[in-house]
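One protein chain omitted, others in place.
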């Protein structure tokens, strides 16, 4: 699933850090552009239900997607547009799921960020926070039972999600089984409207790692270089058999919880602090400073990404919406165990 | 609930450490004697269902019961006979619940260690491990809402119970709310047959405390002096407003998981190691060494406790068993919301 | 003045907080933010220290409420969505529901479940969980269908000594309005004849009451009189009122938005068949959601749950029209 039509790295082999950084930036830009597009569609009333963006979290997220490779497993959450794309999720999967196209992986049955391709290692999140980590464990456990090694599974969780029992059970189990799990904790300072002071009382979320006996790192989530390095290292260590790795990133959610939320509860001081920096702007400045790209090139990339997003939306808008009469309305895969007692839609 | 008929301290004011230690020892002795009695009744086929003993955990447990006072809250688990007694649970409550007497607090509806008197601060455990901690939180939270301070709530948990999501959610919530919760973790090396190596991967369970931002201590659970001191200090700190306190005790379960279990899986090395010492024997030796009691006195105490246990059993064996025709078979307290559609027992 | 179903829920909580110092509200984002649906809007400000944001810990949240109830308080718990109560399930069914029976100490907690489907919400933000909770002894399960009931039943939920699962329908939050809140209400445990009729009884609850009423309206114009019974609470379930209606009409259609297997409609059918067999002139029928998760896309969603259209078809079939 890693190489896709939508891939903006155009087949180039990533060899130098410059290339790696540039490549990551381009995925971030695509993710941001796509997110902006979804926000626009939402405002225009073209999307059913909510829209959930990864604004401000692209540097962290893309680092996960890029550190993983074919055969690995990724359980993204709601702010992982960048990581999904970098891991290989086609743009069309995102657009089709948001618009409910029957050609998408969820065929209109599930929507927005609830999408994935489990067989290709991209797990479709359920909404219940923390619940996906154990599923990643299960895939890693299955690989080990079959003597397949060198596989890594990454799962995302937010500051709020660390308060769930599921988070605790799953990371503890991963530690006991010494599974190659990389847990990416995006501490974006809020869980919906709830600040971290109402969510945990340890100094830093990374303190939790010691209680599980897992390796850990913190990282400035607004700094792409740092994210690439720290996440890359964590994935490498997991792959080498050092057991679960936890990465805790400091950053700020630069949007509402969803697009319905104006988020006026966010502390202005946080917005002005280093944690409130926009990782995309920071990365763009870095590119310019290093002379790895000039303003014109970046503008061109931007248009390229807008074009990709627009094309995808234009394509999907012509695609069929689900038809309840075509729908088979069965939740079991075993045909012979179905009870066909319910009538067709009336 | 603190002073009861069964109280072996005979109204004496505990003033010196010698008195405190001796008093604790006497409670431990009573608990052990009562547990032995239940084991005997079980073997004789006189008890319905399982019997779960606190053998080897009396020093830790009694320390909790003694550190708490009237108005405090205690959520014991299955190995807390000593702590229950010291906290003020009448012997008769234990015996009546094991034998299913209608005069007991559970009136035959629930049995064995599933007993308590919630209104008096002694919570009746449900079986689901970890589930009681949040209930203690709730009582402490309620007190704070009513501006009642100086109250402490203690909850027991085992090494196995720390793997539950409920444990995690509750201690984290207690830390966020800075509740006066004292969490007593009895690491008795096994959860049923499962050794700690299959339960957690941190160096010591006490490492978990830092991830919750709560104070913590470890203690040798076979050493009564140490338990009295460390648990006493934790309760004191909680009472003074320092937020949740975690105490992790090292000890060994000196019995099967329940009396049906011969526990041949227990590592003989552990039994011979310091962790495998019998806290009751250690305390008895200490009493003798210190000259706080002579062998004859201890023998007298032992007979006294046997007498108490026998008396209680003799009393309860004459008490009525539940009669299904007398039972009101209603799970709601609101009479008017009952649906009386079910017939009487046929 | 007019008041929505959602505002009624807010008002009931405001009144409960004002009148009873034992009441407090605990849940995710219920404080300054006023809750994901704004059901607690301004309450944190109006009642300082009594409307409190929780961590994302449903098990511990419900456990906390139980402890507080033991200690004499009257907590109101908001689950952000009914669907998320699945991770607090154990505390509800094994701790709250068993406490009174085991110890004779009542457990007055109110757990608000924003429930039911809305278009575009998908499998995990649309569920109806009343049947799951009603299966367990020791719980009261309320399913208000009207603004008036949302208000009065929530007040009653807080007042009664048993744990109450309060299923409030998200679709009704904004869609349903009343002119004002009446001073009086029927007690929980009594079903309401939402519309009288002599030809067919439709038993419904929550949002489905309004679909049933629309069908009654439609068929009335064709000369058929449908009686609509609004159950109001599904546990206790007012079999007497249902039975009396079936005695009048001789025909029963049960409608529920939840899944069919073991749902409210199964329970109603079983009771009427068992106790009112002789009253029936035709086989009782039921209509439920399809037996799949709740779909995201509006096209699928509208076909997944019963609607006025599918109810009308079922009613016509049952009436031989």
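In this document, chain identifiers A, B and C correspond to the written order of the chains, with residue numbering beginning at 1 in each.
Everything below uses one rule, namely that contacts are C-beta pairs under 8 Å (C-beta built on N, C-alpha and C of every residue); 3 or more make two chains touch, one makes a residue touch a chain.
On a predicted model such as this, the values are computed, not experimentally measured, just so you know.
In the whole complex the chain that is left out makes contact with A, B, C. Only one residue from B:193, B:290, B:303 or B:317 touches the chain missing from this view: B:193.
Contact with the omitted chain, checked across C:14, C:280 or C:302, is made by C:280. Of the listed positions A:56, A:124, A:213 or A:276, the one in contact with the omitted chain in the full complex is A:124.
Set against the missing chain, the residues A:170, A:235, A:251 or A:293 yield one that touches it, A:170. Although one chain is not shown, part of chain C still touches it, namely residues 59, 83, 86-87, 89-90, 93-94, 97-98, 101-102, 123-124, 131-132, 134-138, 235, 237, 258-259, 261-267, 269-270, 272-275, 277-278, 280, 282-286, 290-293. Take chain B: the residues that touch the chain left off the picture are 47-50, 100, 106, 108-112, 114, 126-129, 160-161, 163-166, 191-194, 198-200, 265, 321-324, 327, 329-331, 339, 342, 345-346. If you put the missing chain back, the residues of chain A touching it would be 105-106, 109-110, 114, 116-119, 123-124, 126-128, 131-143, 145, 165-166, 169-170, 172-173, 176, 330-334, 336-339, 341.
Methods note: only the chains that are shown with their structure count from here on.
Computed from the mean C-alpha positions, the centre of chain A lies at a distance of 36 Å from the centre of chain C.
Centre-to-centre spacing of chain B and chain C amounts to 40 Å, using the average Cα coordinate of each chain. Listed for chain C are residues 54-55, 57-59, 87, each touching two or more other chains.
Contact with two or more other chains is made by residues 163-166, 198-200 of chain A.
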